[in-house]
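As you look at this complex, bear in mind that one protein chain is not there, while each of the others sits in place.
The first chain written gets the first letter, and so on, giving A, B and C; residue counts start at 1 in each chain.
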Amino acid sequence: MMETALKALFILLYATFVGFMFMGIIRIVTARIHRRVGPPIYQPILDTIKLLSKKSNITHGVIYDFGVLYALGATILAIMFIPLGNIGVLRAYGDLILITFLLEIPMLGIMFAAMSSGNPYAGIGAQRALLTMLAIQVPLGFAIVALAEFYGTFSTYEIVMAQQVSGWSIAHLPLLLAAIAYDLVLQAMFGKEPFDIMIAPGEISLGPMVEFGGKHMGILQIQHAIALFAETLFFSNIFLGGAVVTTFASPVLNTIASLAILLVKQIAVLLVATFMGAIFPRFTIDQAAKFYWKWPTIIAALGAILASL
Amino acid sequence: MVDWRLFDPLFEYARKRSMWIVSFCTGCGGIEMPPLATSRYDFERFGVMPNPSPRMADLFLITGYVTPKTLKRIIITYEMQPDPKYVLAHGSCPLNGGIYWDGYNAIKHLDKYIPVDVAIAGCMPRPEAVMDGIQKMMELIETGEADGWKRYKENYEWYRKNQDELFGEGWREKTARRWIPWLMDKKKEVKEE
Amino acid sequence: MVSQQELIREARENGMELLPLEKDTYELFFGPQHMATENYSLILKMDGHRVVKAIANVGFLHRGFEKLAEYRPWHTNIALLLRICVPEPDVPEAIYSMAVDEIMGWEVPDRAQWIRTTVLEMARVSAYLFWIMGLSFKLGVYTAGQWAAAYRERLMALFEQLTGGRVYHIYTIPGGVRRDIPGDRWLRELKDTVEYIKAKLKDFDNLLFENYIAHRRLEGIGVMDKKFALAEGVTGPNLRATGVAYDVRRADPYLLYPELDFEVPVLKEGDALARAMIRRFELEQDLYILEQLLEMGPPSGPYKVQDPRLKNLPRLKVPAGDAFAHVEATKGDFGAYVVSDGKNKPYRVQIRGPSISHGVRVIEQLLVGARLADVPVILMSLDNCPPDIDR
Partner (left out) sequence: MAEEVKATWPKGEEIVSALLEKAPYAEGSVRRERRLEFKVPADRIVDFLRTAKASGFELLLQITAVDWPNEGEIELVYQLFSISHGTHAMAKTRVPRDDARISSVMDIYPVAETYERDAHEFYKVVFEGNPKLEMPWILEDEDREAGVSHRKDFDMLGYVKKKYKILDRFDEDKENYVI
């Protein structure tokens, strides 16, 4: 029991820290593409500390406070189900569909809070977020069906183990197609262009987040950091082979090595998303929905069909 | 209970190094904001970042002259910001009216209406001067002298009196109502209470 | 901590009405505290994410220039009036000086004409780069905007060498320019900058003007036809995007433009994409004009009129009369009407900014039926500049 609690705590701390580093990396890489120096890598941590230290002048009711915590809770729960190298708390129950669901519901929490704030921009942002969620379900579903068909299991841990034998998922054509579709979906989950429709600073002033200030925004920053970590980790696990290192005698060394391998893969996923975000304009919401229901869906469905053959 | 005062130095450091600007370019100084944000000057190095929402912003850059019409929005936006918040007035015009010292539609002394922490003189101040102002603001935050938001709370009556003298009583409601009759399809009269 | 419900109750108790909303629509105050509008406010009546009605609320930048100009001597007004158009402050300087030249009957020397033309073209290039930045920030492709603002800095540095000011130059004065070109080195640097920006145009094409998503975002929104555009007083690139080849530099030539070789790009579609493409072609044309000017080289001679009255500018008296002068700015037809009654101050100065027609009636009509996501894009594609309207 004690060991499980310690493991959970470690995962949480590690995910938060690395997630913040990821946010810093995104900002630095974007700045370098813009030919700027960019902020220090620990800038998101400073931002969060500052936001948490601010005073709240106004509240918008219970749901407004609860929604943010709900989002954070769901993300923390999701990170527990995803296998992190050799460490895992609930990884045995880490069902593909469950994790996908848990990675999406933080958005619902943010939406609860946004809707209860009464700001029209937040309302529009929440509508856009809902429609984006609806749009990404279809390719996401097909991608997961492709995985499940190919490996014959829904368990993330088993998929990771199977990849140690048969090679990375993306080495197989059906799963490569599924990975491409999933990567496009990931762009919307990260909130990067061309699918940052729900925040769209130039249009609706950050959308759902427009009323959040101080502590609410601080908690959302932590949630965002953990979610970044969880989403990249999930992708690395199911498509990029995860990391199961057993070469060293010491389990500690094995853990460190697998974490390092995972980190490299996660950063690769992150960089692809950042580069895509830097060169594309933003879609409007109807164009994005049409796009998701067209190309990624076709690609993922093809993958699912090929996988089931 | 945790005594949060223990963490004050950490908070001050974080506040200093992460100032988010309200994206409200109030005058011609807005033209120097893009150069500041881009590769030649790049204020993101110091964690300064424009932010679309006033609810999560710390620093209010008054970039240039302020007309009474804008000042109404500035006051509302300033009051929406959560504490602690800082105001950096940019250019000669918020100081004493600048080139519009005899103009009927430019505010002469901005600090009568909202507290100003740092002012940068010049028209138009060069980006280097603005960077200098931001550095000065960082110093003031570190030493705790950037207390405009405290002054605004303590002397709220005085500020309120000045604002009401300029705009007339009940200007907030009047401004919110002003456009409603024109937005309706049938021109309706808005009741006066 | 006050909750929203309490605030609403308190408001009701105090007799305040909440905003009366019509069924199924809501009001959206778009600006002035908004990333897309900058000192300009749109009051939108929305149905879902479609705009039902739009009203432009202007006047956030009103400083009463036209009244202030009546209180200031002729030469001081240049330092005042150039603040009307912040992205290209040389335009108000030039039109005011041209109008005063006409009343005074001054023939501006060749060298001054060359310098004025060069400065105006440099201002056009920098304003177009600034506009690229605005459009790309509204579309979400921040990379192009960041690069455009960085290239603009090179022109700012050149302006600084020439005039001593980065943004506000106060350089063109009645009768010529304030001081001479600093030397050949400046000309060489200008040549380098022109070549540099010309080489970088390809990047903007890839990121913005030939990008698939950008085309999807821009095409088919904010469509104007020729008749509508002419009736609404639309000028500049916005008019040329509807198929009317009206460019002040060709229709009413001034300075050195009759001697220069350049094209006036015209497109027929009249939508936001056409307006964006016109501006991109014009940026290329402006760089070409600058190349021609540099090849021509500044003519020798004085850089301002040899007139004893120019020696003591504060005592300058302009004979009674009136004159209208206009130039082609990046936003459209920028004009000044100056009336003098023979004193040392203008009797009346009226500045006609192009946005007074784009930013009020045109935008109100183009926005009806547009999606909320298109509002900033349409606003930016018209290149609306609020200080023109407010003055």
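Note that in this section a residue touches a chain if its C-beta (ideal position, glycine included) is under 8 Å from a C-beta of that chain, and two chains touch if they have at least 3 such contacts.
The model shown is predicted, which means the values in this text are computed figures rather than measured ones.
In the full assembly, the chain not pictured is in contact with B, C, by the touch criterion defined above. Between the chain not shown and the residues C:157, C:187, C:201 or C:230, the one that touches is C:230. Only one of C:32, C:265, C:335 or C:376 touches the chain withheld from this view, namely C:335. The residue from B:37, B:61 or B:107 that touches the chain not shown here is B:107.
The missing chain lies against subunit B, touching residues 68-69, 96, 99, 101-105, 107-109, 166-168, 174, 178-179, 182. Those residues of subunit C that touch the chain absent from the view are 57-59, 62, 64, 66-67, 70-73, 76, 102-103, 105, 230-233, 235, 244, 246, 251-252, 314, 319, 321, 323-324, 326, 333, 335, 337, 339, 344, 347-348, 350, 352, 356-357, 360-361, 389-390.
Note that in this section only the chains that are shown with their structure count from here on.
Chain centre most remote from that of subunit B: A (centre = mean of CA atoms).
Our note on geometry: subunit A versus subunit C, Cα centroid distance of 43 Å, whole angstroms.
Residues of subunit C found to touch two or more other chains are 27, 34-35, 146, 150.
Among the residues of subunit B, those in touch with two or more other chains are 38-39, 52.
Taken together, the subunit B residues at the contact with subunit A in this complex read 7, 10-11, 13-15, 17-18, 20, 38-39, 42, 44-47, 51-53, 55-56, 58, 80-84.
Interface of subunit A with subunit C (complex): residues 30, 33-36, 56, 58-61, 117-118, 120-121, 124, 127, 193-194, 196-197, 200-205, 278-287. Remark: subunit C residues 1-5, 26-28, 34-36, 46, 49, 136-143, 146-147, 150, 207-208, 211, 213-214, 216-217, 371-376 touch subunit A in the complex.
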